[in-house]
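Every protein chain but one is kept in place in this view of the complex.
Moving on, here comes chain A:
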Amino acid sequence: MAFRRLLSFNHVGNNFCRKYCQGVASRDPSLYFFSSRVQELLFQLNDRQHDLVFKPRKLGQKLDAPQYVFMTDEDLDKERRRIEQCLREKLQVPPVLGPRKPIERVLAKDPRLEGLHDSKLVCIDISPDLSDRKRMITVREPDGTLRTANWHERGRINQIFLPVDGRTVTMPKMFEEPHLTECLDREEYVSVLDRACVQFEPDDPDYIRVTSATYDHVDAARLYERLQSTRHFGALAFYLAWHRRIDNLLLYFIQLEKLDQAVKLIHLYRLLRSAEPISDQTPPTRQESSQSDGFSSSSESGPESESSSSDSDSDSEGVQLDIIRDYIENASVKRPVLELALQNFQHLSAERRRVEREQRRADGRQ
C-alpha cells in the first residue's frame, strides 16, 4: 500500500514503471489480451522480416552446414505454408497478465509436531504430466503448521526439481537496480526481455516490473526498431495501448509512412479502451468494421497496377488519414507534433503522385 501511495506522488515522468492494475478502475489485461482480434492486431503490427525472426540463437549447439534442396512447385508451396506457421510460433507474444494474488493457505495445524525439526520441510509432487502452476507443493513449518507454498517458494522448488533450461533458482542480479538500468542504457532490450520470459512467469510482479521498465525505456528513447520482428513488439504495443501512450509509436509509424500500421495501432487502442472485455463471440461494432474496411482496401491496393493505382491508393490513404486525424483530434496528447508529421506525409505523397503523373506523361509521349 505504501508503494502505491509513493507512485502517485512521484513525478518522475516517462521513465516510471507502472503496474498493469494501477489506476482508478484496476482492469485485468488478460481479459483483453487473449481475444483473437487483439492477437491478430499484435501479429499484424509486427514487421515480420524473416531474416530477423529466424535469426539463429547462439546456444552452444553444433552448427550444421546449410542444405540445398530441389523442390517442385507443390513442395515449395508446402514449405512456404510451414514457414508461415513457424513465423506465427516465433512471434508468439508473451502473455500479458495482472500481478498474481497470494495462494498461501494453511492446510492443518499440528502443535504437537513443534520441536521435531529445526527447519521447514517441503513436499512436491514431481509427476511429469502436471503443469508447474498447478503442482502440489506444501511446506511443514517447524511449529507444526502445514501450508501450501507461496509463489516465491513454488518458483524455487519447481526449478530445483524440474529445471527449465536458461532459468536460475534465484533471480539474477541483472533484474535488480542499478544493473537493470545499466543494461537498458546499453540498449540490450531483446536480451533483457528474452531472459525475463525464461526466468519469470507472466504474472510475477518482478516480470511485470522488468518488462514495464524496458518498454518505458524503449518508448523514451524511441528505439522501436530494436524490438521489430521479435515477439516483444506485440507486447510493447499492447503495453503502450493499455496505458494510453501510443503517441510516440504513432509518430514513428507516420514518419516511416506506414499508415496501415498506424491505423492498426489506433484500432488496438480503441479495443483496449472498451469497458467490456472482448470475447470472440461478440460481433465487431460498426466503427470497428469501418476501420477494418480501411485495412482491407489498403491491403487490396498493395500490388501496384498501371493507371488507376494512384487513385485507389489515394482513396484508401484518405480513409487511413481520416482515422488518424480523428484520433489526433480527439484522443492524442502530442497533438501539434502528430499533426505536423501528418502534414509532412501528405505533402510528400502529393509530390510523389505529381512526379509519377509527369513521368507517365513523359513516357506516354515517348
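The rule is simple: a residue touches a chain if its C-beta (ideal position, glycine included) is under 8 Å from a C-beta of that chain, and two chains touch if they have at least 3 such contacts; residues count from 1.
The definition used in the following text is that contacts and distances are computed from a predicted model.
Asks: Could you check which of "Small ribosomal subunit protein mS40", "Exosome complex component RRP41 homolog isoform X1", "DNA replication complex GINS protein PSF3" or "Paraoxonase" matches the UniProt name for the chain that's left out?
Replies: "Small ribosomal subunit protein mS40"
Asks: Based on the whole complex, identify which of A:L42, A:I157 or A:C183 touches the chain you can't see.
Replies: A:C183
Asks: Of the listed residues A:L146, A:M174 or A:A221, which contacts the missing chain in the full complex?
Replies: The single option touching the absent chain is A:M174.
Asks: Quickly run down the residues of chain A that touch the omitted chain.
Replies: Listed in rising order, the touching residues are 28, 30-31, 34, 57-63, 89-90, 92, 94-95, 97, 131, 133, 165-166, 172-174, 179-180, 182-183, 188, 191-192, 194-195, 197-198, 202-203.
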